[in-house]
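I'd like to ask you about the structure that follows.
One protein chain is absent from this view; the other protein chains keep their places.
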Amino acid sequence: MLAFLVNRLLQAIGVMLVVALVAFVISHYVGDPINNMVGQEATHDDRDRIRKELGLDDPAPIQFGRFVAAALQGNFGISYQMKRPVSRLIVERLPATLELVFVAAVFALVLGVIGGVFTGLKRNAFSSRAIMTISLVGVSLPTFVIGILLIYIFAVSPKSCTEGITLLGALLMDCDDLAAIALPSFGRGDTVKLGSWETGFLTKEGWRHLILPGITLGLFNLTLILRLVRSEMLEVLRTDYIKFARARGLTDRAVHFGHALKNTLVPVITVAGIQIGTLIAFSTITETVFQWPGMGFLFIQAVQFADVPIMTAYLVMAALIFVAINFTVDVLYAAIDPRLRIERVAAGR
Amino acid sequence: MEAEVPRAARAPGRWARLRRSDIFYSFRRSPMTIVAAIVTLVCVLGAVLAPVLAPHTPFEPASLEIDDAYKPPAWTKADDAKGKKGGDWRFILGTDNQGRDMLSTIMYGGRISILVGFAAVSLAMFLGILLGLSAGYLGGWYESAVMRVADVQLTIPAILLALLIDGVARAILPDQEKQNFAFVVLVVAIGLANWPQYARVVRSAVLVEKSKDYVAAARVIGVPAWSIMLRHILPNVLGPVLVIATIGLALAIITEATLSFLGVGLPPTSPSLGTLIRVGNDFLFSGEWWITLFPALALVILSLAVNLLGDWLRDALNPKLR
Partner (left out) sequence: MNRWIVTTALALALAATMSAAEAKNTLRWSSQGDALTADPHAQNEGPTNSSSLNIHDPLVRRNAKADLEPSLAVSWKVVNPTTWEFKLRPGVKFHDGTPFTADDVVFTIQRAKSATSDFKGYIDSVVEAKKIDELTVHLVTKDPNPILPAQLTQISIMSKAWAEKHKVERPQDFKNKEETFAIRNANGTGPFILKKRDPGIETVMERNPAWWGWKTPQGGGNIDEIVYKPIKSATTRLAALLSGEIDFVLDVQPQDVEKIKQNAKLKVLQTPQIRAIFYGLEVGRSELRSSDVKGKNPFADKRVRQAVAMAIDTQAIKRVVMRGFSSPAGIVTSPGVHGYTAALDKAGAVNLDGAKALMKQAGYAAGFTVKLDCPNDRYNNDEQICQATVGMLGKIGIKVQLDSQSKSLHFPKIQKRDTDFYLLGWGVPTQDSHYVFNYLYHSKGSWNATGYSSAKMDELTLKMAGEIDLKKRDALIAEAWALAKAEAVYVPLHHQVILWGMVKNMDMPITVDDAPNFRWAKMTGAAPAPKKTN
């Protein structure tokens, strides 16, 4: 077990070094850092002087070492665009992204598992097939289309009460009531600062603002988990031990939820864990559509404006999160899966 | 003289074999898959033959009339009271903000989207098969190295990688060349971001096949390694690769659309479906719904069809579900 952990840890460090190297190459050789920092009136002499002061003429390995040392202390330089330390920016935006990702992940996991179990158990029912078809549409719709659609249907239309789609709603309830339940279309709402973590979980407005972006972000994962759970369920239900359990006379309920579900969930948990990485990646799009002040939005702006310090810092931050998640998932998986345990013991002898 | 083998008893030809195979059976049985296949075929044909089939040439700037802009779909009646223009049968699906015919623009845009998708998937497949085959067959430190890189890359989501590669390329390329290279950069970005899945699958399949007798036999005879890899192992490995490729195609198309929507993909002068949706987004509330809706619909239908195909393929080739 220890050897396994150490192995994985070394791999994680290796990945981080590679990422740091890539980040370093990008930050020092892409574009001209000097040009982006000084005003347009700076003369050639000014630029040379600044070059020397920032140590941009030193040999590459030394610069890389400096870069890594600075990165370890959380210093990624100053954003070209906002003229503030990048690390400060990222720390400010991190809670927003993490909370959004958390809500989307829970949404996708809970509904995905329920839907997957349902369609797995009742494979040929019409509702099952309907859900499967709709889930396919969910996979085919790009995130930004879903976001725009949700804003249009749930945020804007209820307020004007004359749009085609809300005429239906208007039949059901009063125009003003309809306007009152409309969901917000941008931002985080009222947030509460706990230390340096600004959370939207403690206010009603904060929760209302999480709904549309959370659904948008989580929809893709929901369909993924739903289909995964379904196919796992179908596979498990064909196995011998399930047949034996049924032959023994166990109730459907005991068979399905006591035996089948447990075995279905193991791969699902690991996939869901890895999917958090994807969620963080796709949050870039969702945050852009909903003007959600998180890391992803910061990154997109940095790419558009060629703000290299933010791009490199985000790359390193994101890699760190992914590596940490994968490491945790590996460890958990190894701990849970008895087959791996036995293998390792056998190999260790 | 040998008796003529009766016709019915002769070994069936290739086409007959296909018609009677399991796969074709399950294909015929599933109406949705047939529809999906037809739709995909139509989209691909429409895209490939766009220069021939499209009613207009939306990317010849000289052929555009700015006063043709903002025409609604042809079946819309004019409403003079509200100052709304009527449709024009020259432009069946209406025109965009530059006077370009929507139908032609969607065909050309879809063409680029599909081209990018195919090229990116081909690149990823080529790289993945090459590295996976060689890693699985040759083994040793080479295999460890390749698989490590693949694992590392799999930890980072493809869209981020694609964004990063695209962003860096834009910053590096000299200004004058940027336009010409947008297509290449996109293909390379999406292709490079996606090769590990193919490599992984191919390598595990190779490991399985490697231990089989026919490979040992071929080696004994003296068949060179590359020949064994290509002619014997590869065909057995293609099944799962094809599944990944089909779903990968849909993903590549959506990734490209996303990158273009974010403004880091194809420029508006040679737009893909994603760029069209981005441009149309500005007109969502001003009443010109057709500028966004039709490209979005085209994108969704295309990726839905390809996804359905991939889905069916996966189920059909999965031995556990037979």
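In order of appearance the chains are A and B, and numbering begins at 1 in each one.
Criterion: contacts are C-beta pairs under 8 Å (C-beta built on N, C-alpha and C of every residue); 3 or more make two chains touch, one makes a residue touch a chain.
Owing to the predicted nature of the structure, the values given are computational and were not obtained by experimental measurement.
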{"item": "Contact residue for the chain not shown (choose from A:116, A:184, A:218 or A:277)", "value": "A:184"}
{"item": "Which residue of A:133, A:251 or A:291 touches the chain not shown here", "value": "A:291"}
{"item": "Per the touch definition above, residue among A:8, A:88 or A:246 touching the missing chain", "value": "A:88"}
{"item": "Touch residues of subunit A, complete complex, unshown partner", "value": "35, 37-41, 50, 53, 75, 78, 81-85, 88, 92, 148, 151-152, 155-156, 159-160, 179, 182, 184-187, 189-190, 205, 209, 288-291, 293, 298, 301, 304-306"}
{"item": "Residues belonging to subunit B that touch the chain removed from view", "value": "60-62, 64, 66-67, 69-70, 97-99, 175-176, 178-179, 263, 267-269, 281-288"}
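In this text, only the chains that are shown with their structure count from here on.
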{"item": "Inter-centroid spacing, subunit B versus subunit A (mean Cα positions, whole Å)", "value": "24"}
{"item": "Contact set on subunit B toward subunit A in their complex", "value": "32, 148, 151-152, 155-160, 163-164, 166-168, 170-172, 250, 254, 257-258, 261-264, 274, 277, 281, 284-285, 292, 296, 299-300, 303-304, 307-308, 311, 320-321"}
{"item": "Residues of subunit A that touch subunit B when the two form their complex", "value": "11, 14-15, 18, 26, 30-31, 133, 136-137, 139-145, 148, 152, 156, 234-235, 238, 277-278, 280-282, 284-285, 288, 299-300, 303-304, 306, 308, 311, 315, 318-319, 322-323, 326"}
